[in-house]
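I'd like to ask you about the structure that follows.
Note that this is a trimmed complex: some chains were dropped, and none of the rest were shifted.
Think of it as A, B, C and D in the order they're written, each chain with its own count starting at 1.
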Amino acid sequence: MNVSLDKQYLPSERYKRHAAYLAVLAVVIIGLCSYFKFEPLLFISDFHYMADLVVEMTPPNFEVLWRKEKIFASILQTLSMAFLGTLAGGAVAMGLAFLAARNTTPHPAVGAVIRTLLAIERVIPSLVILLLFLIAVGLGPFAGMLSLAVGTIGMFGKLFANAIEGAEKEPIDAVHSVGASKLQVIRYAVIPQVLPSFIANLFYAFDINLRAAIGLGVFGGAGVGYEISMAMRLVRYRDALALICFTILLVFAVEKLSDWLRSRALGQDLLK
Amino acid sequence: MGANTARLLSFQILARMIDVRQITKSTKEGVPILKGISFTVTKGEFVGILGPSGAGKTLTMRCLNGLTRPTSGEVLFTDHEHNLVNLTHARGRELRKARRQIGVIFQGFNLVKRLSAIDNVMIGQLGRINLLRSLVYGFTDDEARQALAVLEHLNVAHLAHRPVGSLSGGEQQRVAIARAIYQQPAVMLADEPIANLDPTNARKIMQILTPLAKEMPIIGVFHQPDLVMEFCTRIIALKEGVVVRDGDSKMTRSELVDLYGAELSEIEASQRILQPA
Amino acid sequence: GRSEEQSDGNPKKLRFGLLVAQETEQTYERLDVLTNYFTKQLGREVEFLQITTPSAMIEAMRAKKIEVAGGTGAFTYLVASKAIGAEAIATTTAADGNVRYYKSCLITNPNSGLKSMEDVVKNAGKITMSWAYPTSTSGHLVPRYYLQKRGIKPEDFKEVFTSTDHTATLFSVTSGRVDVAAIMYATLDRFLKIGKVKPGSVRVIWESEPIAPGPVFVRKDLDPALKKQIQQAYTNVAKADPNAMEALQAQFTYSMSYIPATDSLYASLRQMANQIEGLTLEEE
Amino acid sequence: MKQDTPWTYSGYRRRQTLRIWTIALVIGFCAYWAGVSCKVDVDALRTGLPKGIDFLGYLFPPDWTAFADMAMPALETILLAFLATIFGAFLSLFFGLAAASNIAPRWLRNLSRFLLATERSLPEIVILLLLISALGLGPFPGVIAMAFGCIGMLGRLFSDAIEEINPATLESIESVGARRWQVITYGVLPQVLPSLLANTIFRFEVNIRLSVLLGAVGAGGIGFQLYYSFQTLQYQRATTAILITLLLVFVSERLSDYVRKKLTLDARL
């Protein structure tokens, strides 16, 4: 045999190298942990406090759900807020994502500018955005919806762009090679590929916005958010937990819907 | 130089639809892969490119379409309207316009797996149809009928609405060929267009390509010297990034042995297995 | 482990949980100065932890992870005393005896045409109203009790909102998006002082009686002597260490001083809360 | 067989168009009623926006003197966010694998998707309270809470990425008789590595921005500084905190770009 493996590619060498990286990482982590005085043993020695709290929080007091008759109306409003916020924010985010992603941007400079804007948008605290809209349109679900939309743009603009950049190159090459314009390449080679992840991300955005909207429900004065926040502050954990269970149900339902739509878009090609 | 000579010269230049001038290509690390390739292709030619695996055939094809930019050298392309485009430098609109006239069949097919076969074929016309329509509406019935006719011609019309990802290898290959034909280009580049096809289908494809080549030059990469010699009008042989032969469609035995190595002689033995009836 | 050494009534190290909230001006700055001061006064190690959520503070105290809590509003103290039996030991007051500052008020936008409480009572059905946030003492509890006494329930308004904090409340009034809002007077005062709100752009239509500001409170199982010591450390701070006093004073718009506090100081607030639906501290 | 109704493109297009219009109409209908229930008022937005933007004026100019106060919290935030991201990403990887339909059996997938959804809908404060009662206040519970917060997001993003892997490649590894874990190490991880890292670094950025969570358990950080400045109405000080956060976010974005560039396989010359 006249070809032999370079030393650096020998599995044992590779292993040593990886072990070294891991060791450095471990040292850094352990160093940081001890610098910040982590005490994992507390999990054992003080576990009873946690157990006490869990006991105090359970069982959820589902009575609250029907005691407050306005809750179901407020859920509708919460859902509306989240839905519109996702729709508006998601649409803008999607458009910007195509401008930001490196493989679809009309010009690298445009991409860089959009990415920068998205980053700036993300760091503006949601409190500031909320205040801005509170002042502009007053308290109420509309302000909440607007701030959700803006929040969605920053975060999902980036996630959508990540998805676009992950699209396979070959079909894109092929569509380019028939002389299609950038928009056509996007429409015929990129979108079919990223559709499943777009759907998943859109529902994920809805899911995040739903929770945020529940938080913003404080506005309404009688919504789930208001009740959860009241219950938590009054140390009525059982009531809070009942409402939280309800939220979990809602979020899980959204998740299932997303799954179903996405599996249709993913399409199973191979006969199993 | 008289006006006549000038016209003649320009005619000669125009007849050269693809003019590859000393292109080289190296990897980022500087390993040369194409080491100065030159040839010209004129109207009416059906060029077969032969060469061992890894010779740089696919890379050359990519340069001819502007998907890869050569490290040095240039590729000139004369389109239907006799505009000369330098594919090595062209960008944006100009490149798009040129590509519209260059059909490509890729080695790995490069189809959009989640679209149906017919949609993949119609993608071939994207460069020609109105942008707005292509974005919002898609294609017309007429276009679909034409695309279907091409698929029909290639025996895969019954698969038109299946997502391409679920087709068999040979079926995908034929869809890729259909896309390039449907594109109605001025030049066609075909990278191993019949590799995944059975002998009859392969032959049929060659029979379809041959008359097409009269209209638009076809440059094809093949691994079947026999078919190339039968159908092509010219054979270019590539080895290790260099053109080792460029000439008519009859390669001599020694040329073939030069290209593929001495083991080739064994191939001969297998060539008369099918005894006449 | 660590918890045993802390669980007797006389821990070696005292941990102060400090809530950062708008509700009181008791936000602590220059923690190093304060750490020094309290270490010296209490004769043991002291740690300051700044927290942003009231329930975190209550649970930390329940699990014996902090001994002293400060910076909360009165309402949070009421909850803590109910849930874990926390004991108030000190609170703030204006040093000059002026009680103008910690109280609640109702404000309107001058353009709303509402000039007095009578206008509000009369036109309740046409008015939008906003509380500061659900568990605010000055921005919800007190004004709501007052309105209740005047015979107006939240349902009587055209619409009632709950804002996220005093700032948002103030700005929704100045921008004219809400007709009437309840707010802590000190917040308004502060904005007027720094000039971010112009005097003509809000009208105060009602001011409450002075409210007991949120106390410093301690875990109930601490050694009584230690509780006393902590109380004294607060009440003596102005005399004992002007530097520390300055740090404690940082966010007040007026000069204040610490005075001893007992639970009785908060009895009336507790009563108010128990009479308001949704805020009662009793089991419903 | 369905051969009797011949397939036509116009029919196919009609069906497609019908489907798209149906979806659009349903969404439009929902959006309309959602708009009614949210009291959408575009006029109010148009007239009010200038006032809102006026308010942004309060944030300027930044109070640079606060910079010194914030350098240390910023550094701590980075370190804590780093730890939390590593722990969180590590945990999320397992959740992500368990929640991917092409790796995990159906029951496991449903279970872990449910757990992920639960984690995402559980308000942070509940988790914080549990952690505080066991671990007390300080950076330790902060990091654990932050790591825990990663799971809902990263677990989901990871599993989505894994589900989009080309199934043929996984089959080819299964076909040598490899165990599931081997398929994961040799087939799944190399392929999703770029998106794994991109999402992890993105979460690192989110953690920096969410460091107000650390404030909730008394661990300080740049997020706490921001919160503190807002609560004490020192808006210009808040701006400084925002700008520092922005800087950190940019750095992590650059990092992400760099890593991605290293990892993207530029297969084609």
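The criterion applied here is as follows: a contact is a pair of C-beta atoms (placed from the backbone, for glycine too) under 8 Å apart; a residue touches a chain by one contact, two chains touch by 3 or more.
As the structure is a computational prediction, the values presented were derived from the model and not from experiment.
Chemist: Only one of each chain type is drawn here, so how many copies of each does the whole complex have?
Modeler: A x1, B x2, C x1, D x1
Criterion: only the chains that are shown with their structure count from here on.
Chemist: Compute the centre of every chain as the mean of its C-alpha atoms, then state which one is farthest from the centre of chain A.
Modeler: The most distant chain relative to chain A turns out to be B.
Chemist: Counting C-beta pairs in contact, which comes out ahead: A-D or A-C?
Modeler: Between the chain pairs A-C and A-D, A-D carries more contacts.
Chemist: Distance between chain A and chain C based on Cα centroids, please, to the nearest Å.
Modeler: 35
Chemist: Can you compute the centre-to-centre distance for chain A and chain B, using the mean CA position of each chain? Integer Å is fine.
Modeler: 45
Chemist: For chain B, jot down the residues that touch at least 2 other chains.
Modeler: In chain B, 67 touch at least two other chains.
Chemist: Could you pull out the residues of chain A that touch at least 2 other chains?
Modeler: 39, 42, 46, 49, 52-53, 127, 131, 134-138, 140, 173, 232, 269-270
Chemist: Give the pairs of chains that touch; include all such pairs.
Modeler: A-B, A-C, A-D, B-D, C-D
Chemist: For chain A, which residues count as touching chain B in their complex?
Modeler: Where chain A meets chain B, its residues are 170-171, 173-181, 183-184, 187-189, 192-193, 195, 265, 267, 269-271.
Chemist: Per the contact definition, I'd like the list of chain A residues that touch chain C in the complex.
Modeler: Chain A residues touching chain C: 39, 41-42, 45-46, 49, 52-53, 127, 130-131, 134-140, 218-221, 226, 229-230, 232-235.
Chemist: Across the complex, what residues on chain D touch chain B?
Modeler: Touch list, chain D to chain B: 7-10, 12-13, 16, 268-269.
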